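With one protein chain removed, the remaining protein chains of the complex are shown where they sit.
Order of writing sets the labels: A, B and C. Residues in every chain begin at 1.
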Amino acid sequence: MDLSFESTTLDVPAIRRDFPILERETDPGVKLVYLDNAATSQKPVQVIEAMDSYYRHMNSNIHRGIHCLAEEATVAYEDGRKKIASFIGAESWREIVFTRNTTESLNLLAYSWGRANLKAGDRILLTEMEHHSNIVPWQMLASEVGVTLDFVTLTDQGKLDQESYSTLLEREPRLVSFTQMSNMLGTINPVAEMTEQAHRAGAVVIIDAAQSVPHMPVDVQELGVDFMVFSAHKMLGPTGIGILYGRKELLQEMPPFLGGGDMIKRVQLDGFTMNDLPYKFEAGTPAIAEGIGFGEAVDYLANLGMEAVHQYEQALTAYALERLEEVPGIQVYGPEAEDKGGVLSFIYNDIHTHDVAHILDSFGIAVRAGHHCAQPAHQHFDIDATSRASFYIYNVKEEVDQLIEGLYKVKEIFG
Amino acid sequence: MDLSFESTTLDVPAIRRDFPILERETDPGVKLVYLDNAATSQKPVQVIEAMDSYYRHMNSNIHRGIHCLAEEATVAYEDGRKKIASFIGAESWREIVFTRNTTESLNLLAYSWGRANLKAGDRILLTEMEHHSNIVPWQMLASEVGVTLDFVTLTDQGKLDQESYSTLLEREPRLVSFTQMSNMLGTINPVAEMTEQAHRAGAVVIIDAAQSVPHMPVDVQELGVDFMVFSAHKMLGPTGIGILYGRKELLQEMPPFLGGGDMIKRVQLDGFTMNDLPYKFEAGTPAIAEGIGFGEAVDYLANLGMEAVHQYEQALTAYALERLEEVPGIQVYGPEAEDKGGVLSFIYNDIHTHDVAHILDSFGIAVRAGHHCAQPAHQHFDIDATSRASFYIYNVKEEVDQLIEGLYKVKEIFG
Amino acid sequence: MDDFYRELIIDRYKNPQMRGELDPHDYSYEDDNPLCGDEIRIDLRVDADGLITEAAFTGKGCAISLASADLLVESIVGKTLDEIKTLSKDDITEMLGIELGPVRLKCALLSLKVLKAGVYGLDELEEELMI
Partner (left out) sequence: MDDFYRELIIDRYKNPQMRGELDPHDYSYEDDNPLCGDEIRIDLRVDADGLITEAAFTGKGCAISLASADLLVESIVGKTLDEIKTLSKDDITEMLGIELGPVRLKCALLSLKVLKAGVYGLDELEEELMI
């Protein structure tokens, strides 16, 4: 891949004009430099206005309503679902379940698929670079059902150790669940190959795509995965809504997760009949405005083209890595630019990450400090916390330069 | 209670100006008459703009961020929680857990409290007027754990049969869960008395307040309940967020429900440590914009005063009941105006509810048709479906008149 | 009001042409819409060449669902079973002569669903319907 800025097809100045928050000053005269995109992305006016307009003109509960608003809202919400289905190459909109976020999607799988398909003695294979949301639900399941968790270890470079993966697959896990892109190391994992290997070993495969779907082309059918999970808020969409994608055959066999309105066809005092997919998994009034906003977000990204998004962010990442290496005392974790997304986690001599982030903040530069909900990956490298800068489509080279300048100021203060 | 319009302290014309959707025409020249408030309420500009402004100026992930946006967003979101705590008279903001909606709150209780506290042979007491969301989670639990469900029956008037309640309490249910106000019959149940009785019988009490908290003063400490659940979208707030209130002692003893980011203090490969209340029950990136919008909604209602809201809606309900009784062939279900909220479900000769709702819609009048996720209550009265008109603070007498006129037109068409 | 409850619909609802049961029959199938309790049953007689010679329906429901059942059943007499396979959502809304939102569409299509499910599966039709 060409990592130069020259070959980008994104019109970044035009993109920036769509994001009102980029005009924000954090202190008088101090312009925001938002480099916390792995935590959550900013939202373009198109998304904000779609939700605003929903509430001003169309707001209604959906699915069961006959009146004009209910019909308009139902169509708009279900259009959001169809857009998402086509964005990730799903075979049918029935394979797209709306949840609150990636975390709920993974818990839904642990409760519904996990409890129906796993028994004491079964193994689940995870990796040391997983987000807590792809660890804790399985730990809870493990202590309830008695399954055993294995973890693929990491190379010094912060990639998955493929030898460890192959060895652990020999233990015949029933389930393999791993991230397509690490939110600490930025590592992009070879999902298609690993999935094929897992399938050969007889496992079902879940991909945590919270960091990948927002930043690169992802096609569930090409990758061959069984389940995939991600969140709207990391990809220009609103808070409060996420996705569970699952192959129809698998979703169909799963028991329901939450019970209540909308997920049933019929209720009597002595029992209920389940609804069709995907409604079987959607109980109660859904996040309607959010589904509509999410659809807008996906339109926005599809218009840019995910290849272009990925190429531009990799150019930014390569440049940022190069510049960070100039700064004495900075150590960045994770692989080289070719193999990673726009996530740079680093330590800076022995300056505490809180102090780094706080002083950068005083220059308007927003980075994250802490373990980024990836404590095991930090433990692997024997550190408590890192500072993390992460990019998206609206970030520019000059903002990387401001980050570097900021880091020199941190050094001055902490001598 | 004085059911006259004259004694209202609400400035309804001013309220109406806060709701942009009330300007909406469903067809050219046909103004919207929104009478589907039990399904979801409309939103005032204050709420819409608070969320809009969050996305334009403050959007960030929360709790773990040190930068300026993260701190502002955390404070705004947690302020929302504090406002809700004080709105329902909770002892502490730690007793307020954010969920997606009433339905998820009830499922959280079934999964976490239910599985930890109930065993085969135990009984749960529900009522025949429950929404599906307060039935299906318990049916799922029943078939998993082997508990037995009992249902308090209804009087002909559509009230809970208190004799049936007392009798069923003698079976010593571990849990009593019922609605404060029926979304089909409008019946307002005597929560304080029934809770005291249930406590004497040794049961824990859950109140489904989805229809009551939006429309009348509710104080969890005065009522003495253990748990209470409701949704933002029915009380001027956004979709995608709801509440589980629980007494601290009870919440503290409960195991977590969803695992992942934010609900943990610490994660290692071999286990995790839980976070404090309420975060223990909030896994993953929460509905941040929605929490802020919910806080605004609660401010709006608190400013009006819930006594005033309740009095005005009862005046509307009394008037509507009176007018509906004039129309030949209309049969309204549920008690008299004094004992019910602003929910009127009716059948109209043998005209199908879909046809009633559809023709009313052609005059801009939005009512709901169907079983309103309360099939058991419909079964009790041996009907499949009803048409339902339901009110909120912005509805006016003239809209009731339009409804009545519309019903006469329906009659004309169906002869 | 809009031309929704066009005379045709009200007329067919009040005076159905094809109501009834066939006994004996070659195909008979029924299904319901649990949302509102509507039910439709369709009976067919089919000759050796797969040609529908007689058809009738019974059931309960709203004007839209009963009128479209009546129109649909009338339209299929003289058609082959293979021709039924090609019937779509659009054929029904065309017969009714109106645009329908998602919930009303479900009412309108209940009879088509019953017909197709009775004769074949109904996977594509389910996909077409968003709700």
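As a convention for this text, contacts are C-beta pairs under 8 Å (C-beta built on N, C-alpha and C of every residue); 3 or more make two chains touch, one makes a residue touch a chain.
The structure displayed is predicted, hence computed values, not measured ones.
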>> What shown chains come into contact with the chain that's not displayed?
In response: A, B
>> If I consider the whole complex, including the chain that's not displayed, which of A:Met184, A:Ala320, A:Ala385 or A:Leu407 touches that chain?
In response: A:Ala385
> Which of B:Lys119, B:Arg171 or B:Arg266 sits in contact with the chain that's absent?
Replying inline: B:Arg266
>> Looking at the full complex, which residue from A:Gly261, A:Pro278 or A:Gly370 touches the chain that isn't shown here?
In response: A:Gly370
>> Given that one chain is not shown, which residue among A:Glu49, A:Asp79, A:Asp161 or A:Asp355 touches it?
In response: A:Asp355
> In the whole complex, what residues of subunit A lie against the chain that is missing from view?
Replying inline: 27, 352-355, 358-359, 362-363, 369-371, 384-385, 409, 413-415
> Since one chain has been left out of the picture, which residues of subunit B touch it in the full complex?
Replying inline: 63-66, 68, 70-72, 74-75, 78, 92-94, 265-266, 273, 276
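The rule is simple: only the chains that are shown with their structure count from here on.
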> How would one label the connectivity among the chains shown: line, ring, star, complete, or other?
Replying inline: complete
>> Can you work out the whole-Å distance between the CA centroids of subunit A and subunit B?
In response: 32
> If you average the CA atoms of subunit B and of subunit C, how many Å lie between those two points?
Replying inline: 38
> What is the distance in Å between the mean C-alpha positions of subunit A and subunit C?
Replying inline: 45
> On subunit C, where are the residues touching two or more other chains?
Replying inline: 35, 104
> Taking each residue of subunit B in turn, which ones touch at least two of the other chains?
Replying inline: 27, 354, 358, 369-370
